[in-house]
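Just one protein chain is left out here, and the rest sit where they should.
Take a look at chain A:
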Amino acid sequence: MKKSTMADPFAQVRKEKGFATVSDQDDPVTMMLRLKDVRKCAHNAKTFSSEDIPGRIVVPSEVNIRTTRQIPFEVDPPKHKGFRGLLDPWFKRPLENEYKQKLHSIVDKLVTENLAGNSVEVINEFSLVLQSRALTLLLNTPFEDSIQWISWGTHVFRSEGDALDGDKAQVLYDYLDEKLDQALANPTDDLFSVLLGAEVDGKKMSKEEAKGVLILTFAGGRDTVINAVSNSIAYLADHPESLKRLRDEPEIRGKAIEEFIRYFSPLTHMGRVVKEDTQVCEHAAKADSRISLCWASANRDETVFENPNEIVLDRKMNPHVGFGFSHHNCLGATHARQILSTLIDVLCDKVGSIDLLETEDNIEEWDDFHRKVGYEKLVVKFNPK
């Protein structure tokens, strides 16, 4: 098995049963494993709600480390629609030429700096840096702000099950409070100020609601982007023929990015709270229990995808749910796609090959399921073209 391979730990249970209940801080979660079931549950917000105690739909649960509701992520339709309608145009800005050019220079500079000949630890020295610098574009904040975000390291926002979690999360919440107070005092044209000046359904957005949008933007787009970027680099290092093909056939790059998102599934799953007694996969789901939509398993569903465990760079039909599905699909997807697209363009342009020197897998554990989601450590050497 190659070092960049990401196995599918759900295959057998998905095929035999279609669901699995796993433990999480005394609030168990029934994971939905088949693509069709995942899609149906994602679409049915009335029965499978995102609007419960803040943090409860996240797995592992964040109820102990967060009281602010993430918006629009933890709001159900129809209220969700007003928030999403406000945010969508802002989060589609990565399609604008000026944004693309700025992102290109960020990626180009970072790749060029790392072509000097020394090895690079991708997670901390490349992906975290790229994610943080690119975030200044999404938020329309000064480039220098990324220095502080990089200094927080990779594990600042996530509940990892130890006593320090609350303190780690507080770093972000305190930062956002400070930035929002600054924006209230001196409005600019960044996302902080835009949110504080916005109205949703005729009502001015509160500071707490703005904070909810920003927590989502910071936390939701951190590990996921870092994993997507790092896993892409590991794959291309391990498969020089694929880097060559992407260089020779630029027309398949768009399809390749969707395939990376399917195969890597940077977010394993997302929860919902059951609002009324129902059944999932012929299994009783009680009101107030939790299910999760396992994007990672759905994306390897052998009844839908041919050769699900292979990266097929030009896969034509690819109905993946790597960015979620239905009304809560990923708000940052346009930004994420643009980052990957720019990265592939620059690597094809500047890098001849990538040596894979050292890897330490980042494995998530959901009871008996052990899923590689990325790397704790990934050392490579970029060789110039």
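One rule holds for everything that comes next: a residue touches a chain if its C-beta (ideal position, glycine included) is under 8 Å from a C-beta of that chain, and two chains touch if they have at least 3 such contacts; residues count from 1.
To be clear about the criterion, contacts and distances are computed from a predicted model.
Of "Probable chemoreceptor glutamine deamidase CheD", "STAS domain-containing protein", "Acetamidase/formamidase" or "2Fe-2S iron-sulfur cluster-binding protein", only "2Fe-2S iron-sulfur cluster-binding protein" is the UniProt protein name of the chain excluded from the display.
Set against the missing chain, the residues A:Q182, A:N318 or A:S353 yield one that touches it, A:N318. Within the set A:T5, A:Q182, A:S326 or A:S353, the residue that contacts the chain not displayed is A:S326.
Residue A:K255 is the one among A:K79, A:K207, A:K255 or A:K381 that touches the chain not shown. Within the complete assembly, residues 36, 39-40, 43, 254-255, 257-258, 304, 315-321, 323, 325-326, 329, 333-334, 337 of chain A touch the chain that is not shown.
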